[in-house]
Each structure stands twice: as structure tokens, then as C-alpha cells.
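On to chain A.
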Amino acid sequence: MALLETKGLTKLFGGLSAVDRLHLRVEQGDIMGLIGPNGSGKTTALNLITGFLKPTEGSVTYEGQDVTGLEPHELARKGLVRTFQITTLFENLTVRDNILHGSHLANPTTLMGALVRSGRYRRQRADMEARARELLALVGLEQRIDSVARDLSAGEHRYLEIAIALAANPRMVLLDEPATGLNPEEAAYLMDLIRTLSREGVTILLVEHNMRLITNICTRITVLNFGAKIAEGTPGEIVDDEAVVTAYLGRRRGA
Partner candidate 1 sequence: MRLRNRPGLWFGAPALAVAATAPLFLFTNSYNRGLLVLIVIYAMAGLSLDYIMGEMGQFSFGHAAFWGFGAYVSAKLALDLGVSPWIGFLAAPVAAGLVGLLIGYIALRRTRGLELAIVTLGFGVLAWTVALRWRPVTGGPAGLRQVPPPSLLGWEIRSELAYYYFALLLLLGVVFILTRLRESRFGRAVRSIHENEDLASSIGVPATRSYVFAFSFACALVGFSGALYAHHFRFVNPNLLGLQYMFIFLIVVLLGGTGTVWGPVLGAAIFVLVSEWLRALQEYRFLIFGVVLLMVVLFMPNGVFPALRRVARRVTGSGRSGGEEAARGAYPGSGGSEAG
Partner candidate 2 sequence: MNWDILGQQIWNGLLNGSIYVIFAAGLSLVFGVMRVINMAHGELTMLGAMLLFTVTSVMGLSYFAGAALVVVMMALAGFLVNRVTVRPFLGHSELVVILSTVALSFILLNGSLVVWGSTPKGVDKPFNEVLQVGGVYMTTAQILLVGVCFTAVLALYLVLTRTKLGKMTRATGQNLLGARLIGINTTAVYDATLIIASGLAALAGVLIVLISAASPNLGQPLLITGFAVVIVAGMGNVGGAVAVGLFLGLTEALFGQYVSTFYRQGYLYVVMIIVLLLRPQGLFGRR
């Protein structure tokens, strides 16, 4: 059984079908790449899967359950977490608070505990703090724990975003162009990070323009054009696919 599956997923904006009868299957443990030219509907597909948009037609199944039309926070509760194409953080908070605020689902404290600062509450807070440090160490931001998020560099922004997503203890993460704005070293670091997540058992759907990144780390790739799937396969198969080359790679090379 696939972890995530969409059937006939369609989104119309006025007359335009941004996503057109998309069938997508992501198996547990996959790093699935989702690529396509600008405006081909990748972000819209992500929004449909994560509940930020309601599909015009079609369904989304996650862990064998129909989750079509659920709210984003309900999906997050089920372990389905996404990041955004435009860097999205709690900009005015420190790196630490970004993680602590992001740990809503993993936060065991109670209102009463916080009011009276019970011993249990303090232990739970210390645990959360430790976990925040662990996550920041994982993404390489432990030195920046007291910085305000908006002061971070572009690369650090992206790592922090991923750390926030991880703070929700996801089973599957959907990343929308995480390498945008990164220099080659930062992108390489990001690649390692994604591989690490995958090894830890997180299933990944990766939207990306950076072909090197995609072909390097993805186990499977789906290609969109005008909202519809035009190809699917292993990186090797995709690079050789005629339709893909014309629709996407060809144009890229020519550009």
C-alpha cells in the first residue's frame, strides 16, 4: 500500500486547470521528485495534498485513509507536513522559539502545568528544549539558537524551515523548492540533510528545479507539464524520456 496516493486530482482556477487529473503514488521510504516547468502546477499539487487548497475533483489517500479536504493542521496531526516555496518562518522569533513554537504537536505541557509551573511542566519544557537543540544540531544551526530568524542567511532559513517541519514529528515531508536561493555548497548540504531524513524513515516528496539535486537523491521522479503528469520513473528513465526532454529539460538546456 502506498503511503500517499492521489487519484484524478484536479484544480481549476477559472478556466485554467492548474492540476489536471494527477495520479501520484508515493511509497513509504521514497524520495519522490516532482518536477516540471514554471507554472506546471507543482505548488498547487502540494497545496491540494496538504489541505491548503480544496481540489475541484479527485481524491487524496494517506496511510490508506481518504484525507481529501481535510484541514492542513489535521493532516499535520497525521504526520503529513510541508514547507513553502517562499521561505516561511516565524521571522520575529529566535531560532529556539521557532522550534518551540513549531513543536505544537510534540508539546506535552498542559495549561495548568504552565500556570503553576509544576515540576512535571518544567521537566517537559527541558525535554522540549533538548529536543530543539537536537533538531538544530541535525540541520547545523545549533550555533544560531539565539539569533532572530530574520537575521539568518538564505541557506540557514531553509535549514530552519526543515527543522520546524521536523519538530512536528512528521512521517512524510513535502518540500517545495528548498534549494532555491542556495549556493552550491549550501545545496549540497541540503542534499545530505534530505538523505539523512530519509534514512531516519521520513518519506519525502521533493519539488525542485535543481536537476542535479533531483537526479542525485530521488528514488523516483514524476514530471508535470500544464498540470498533467507526462512521465514517471527512476531518475535514469526520466533523463532519457523523450517527452520530458522536450517539455522541460530541452527547454532548460536551450535557455
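Behind the choice of candidates: all candidates are chains of the complex that A comes from, given by their letters.
Simple rule for what comes next: contacts are C-beta pairs under 8 Å (C-beta built on N, C-alpha and C of every residue); 3 or more make two chains touch, one makes a residue touch a chain; residues count from 1.
Computed from a predicted model, the values in this text were never measured in an experiment.
Contact annotation for this complex: of the listed candidates 1 or 2, chain A touches only 1. Contact residues of chain A toward candidate 1 in the complex are 43, 47, 50, 52-53, 71-74, 76-77, 81-84, 88-94, 96-97, 100-102, 104-105, 107, 109-111, 113-115, 117, 125, 146-148, 164-165, 167-168.
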